[in-house]
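Every protein chain of the complex appears in place save one, which is left out.
Labels A and B are assigned to the chains in the order they are written; within every chain, residues are numbered from 1.
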Amino acid sequence: MTCVRHTLSTRSKVQFISITQQVAATVAQSGVQEGICIVFVPHTTAGVTINENADPDVIADITKEISKIIPFEDHYTHSEGNSAAHIKSSLFGSSLTLVVQSGRLLLGTWQTIYFSEFDGPRTRNFHVKVLSE
Amino acid sequence: MTCVRHTLSTRSKVQFISITQQVAATVAQSGVQEGICIVFVPHTTAGVTINENADPDVIADITKEISKIIPFEDHYTHSEGNSAAHIKSSLFGSSLTLVVQSGRLLLGTWQTIYFSEFDGPRTRNFHVKVLSE
Partner (left out) sequence: MTCVRHTLSTRSKVQFISITQQVAATVAQSGVQEGICIVFVPHTTAGVTINENADPDVIADITKEISKIIPFEDHYTHSEGNSAAHIKSSLFGSSLTLVVQSGRLLLGTWQTIYFSEFDGPRTRNFHVKVLSE
């Protein structure tokens, strides 16, 4: 029954924002003890990924390196000028499937769920669906 | 109960073909009102992704840029000559998890589901599984 839409505002062109708290809150609110949780991003220039949050340098390195691999400008044809963001969105992915165990998200010690903005700043949404087994 | 196998023919080496209609039809046919939908590609040189379909230049830019990042020829060892396709398949991914809400796929305004051919032309399959909550 539980599918909650969350909204957030991004502030940079490329930005990784932790949404672990919002996802965990939706899981808690659902009352599901054993099941799965889907995080779905309904945009084509943003995505969702899991990575480390202990050292902010990790996210800084990811941010820098992916724009080296997929440059902002590279003789793209798309007139909006955000083709790099579309490519990053497909490579990082639009959805995540997570495990819910004993009423909580099963995440590794260093894992954080990041909303991944590739064409900000913008107002964005993501959906969290919790399914009981 | 619903897991439907769809077949399609690709016409180019690298091609993104919208399969949103087929996936939506399987969801409608399943009768599931609230749940999730898995799209699974059983190949190792093809995948599935979500991206924009409003401007065909987006797909053209993605197609061109990914073959620049992962070149068709780069001193690969695999004798079939399609290592680039295998790499693209792993980076784009073989499965998608989508949300079903009020009997319909929950997709953003600009989102289209693309079967992603990286070693065509070929006859290909994909599976659509719908799960009720």
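By our rule, a residue touches a chain if its C-beta (ideal position, glycine included) is under 8 Å from a C-beta of that chain, and two chains touch if they have at least 3 such contacts.
Here the structure is a predicted model, which means the values were calculated and not measured.
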{"item": "Residue, one of B:L8, B:A28 or B:I69, that touches the chain absent here", "value": "B:I69"}
{"item": "Residue touching the undisplayed chain, where the options are B:K13, B:K64 or B:H127", "value": "B:H127"}
{"item": "Contact set of chain A toward the excluded chain (per top definition)", "value": "34-36, 49-52, 55, 57-58, 60-62, 65-66, 68-69, 91-93, 96-99, 101, 106-111, 131, 133"}
{"item": "Residues of chain B in contact with the chain not shown", "value": "1, 3, 38, 40-44, 69-70, 74, 76-80, 83-84, 86-87, 89-91, 93-97, 125, 127, 129, 131-132"}
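Operating definition for what follows: only the chains that are shown with their structure count from here on.
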{"item": "Distance between chain centroids, defined by C-alpha means - chain A, chain B (Å)", "value": "20"}
